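Okay, handing you the structure first.
What you see is the complex with one protein chain gone and the rest in place.
So, chain A:
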Amino acid sequence: MKTIRRGLSSAMVQAFLVVIGLVWMTPLAGLFLSSLRSAEDTAKGGWWTVFTAPGQLSFDNYSALLDNSGMTQAFWNTVLISVPATVLVVVIAALAGYAFAWLDFPGRDSVFLVVVALLVVPVQIGLLPVAKLFGQLGLFGTIPGVVLFHVAYGLPFAVFLLRNYFAEIPKEMLEAARMDGGSEWRIFTRLVLPVGRPAIASLAIFQFLWVWNDMLVALLFADSSSQPLTVALQSQIRQFGSNIDVLAPGAFLSLVIPVVVFFAFQRHFVQGVMAGSVK
């Protein structure tokens, strides 16, 4: 009797979770199917009509998107912003993380507390002052400007994460390296970076996704020639409804790379997002 009841409740749990899983998949499936339908079909009915009329599906929207020079440029801009913004954050934060963990300079610990405090500073507060600053420096509206802003606002978390990870390195290892006469630079590149690889990987993935998916920062700091995909798509939102054949494939294209990164680096991804969620 008891086992029957347990079996029944387990079947109910399974059924419930299957339903939840389907509900969670539907939005993405809907977007993908919408991206494969022509504007005329979209005007006539929802994406679920493809199950009865699969003839609607084609990759025409995607080839149209690839012929749209504005969109392809925006896609490259996304790459040109995300990759440097990720590399720079990792390099700069690794250097600083090592300094905060193992090197001695005046005020080190109080400065690090300031970094911890900066973890939750909202990017919004930086928009206006940095825009003015970049305007004076000629960086406003350029890709380097967008990159620099992302690097600066990625740093508190990055330094925090790497400093804490590096601090766990056994001091005997470092002492031994110093005894051998290794310079700090050598210790950093030969010892600290290899040991810190898991944390660096999580950080890189988190930062990459953060920048790749950003819209707000680029909305302000990028002009029309340097705007990433998110901003290019955003500018089409106003005519929502009439241009789903552009928005849906564009949105799908913009999320394909993060989702691939997600499945390829599940573990690092989850760790990075968990650690970085305090931002």
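By definition in this document, a contact is a pair of C-beta atoms (placed from the backbone, for glycine too) under 8 Å apart; a residue touches a chain by one contact, two chains touch by 3 or more; residues count from 1.
The criterion applied here is as follows: contacts and distances are computed from a predicted model.
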"Sarcosine oxidase subunit delta", "Cytochrome c1", "ABC transporter permease subunit" or "Xanthine dehydrogenase YagS FAD-binding subunit" - which is the UniProt name of the missing chain: "ABC transporter permease subunit"
Option from A:39, A:79 or A:216 whose C-beta touches the chain left out: A:216
Contact residue for the chain not shown (choose from A:34, A:61 or A:226): A:34
Sole residue of A:40, A:67 or A:104 that reaches the chain not shown, by the stated touch rule: A:104
In chain A, positions touching the absent partner: 9-10, 13-14, 16-17, 20-21, 24-28, 30-31, 34, 42, 44-48, 92-93, 95-96, 98-106, 108-109, 111, 113-130, 133, 148-149, 151-153, 155-156, 159, 167, 171, 174-175, 178, 184, 188, 209, 212-216, 220, 230, 233-234, 237-238, 240-241, 244, 247-248, 251-252, 254-255, 258-259, 261-263, 266, 269-270, 273-274, 277-279
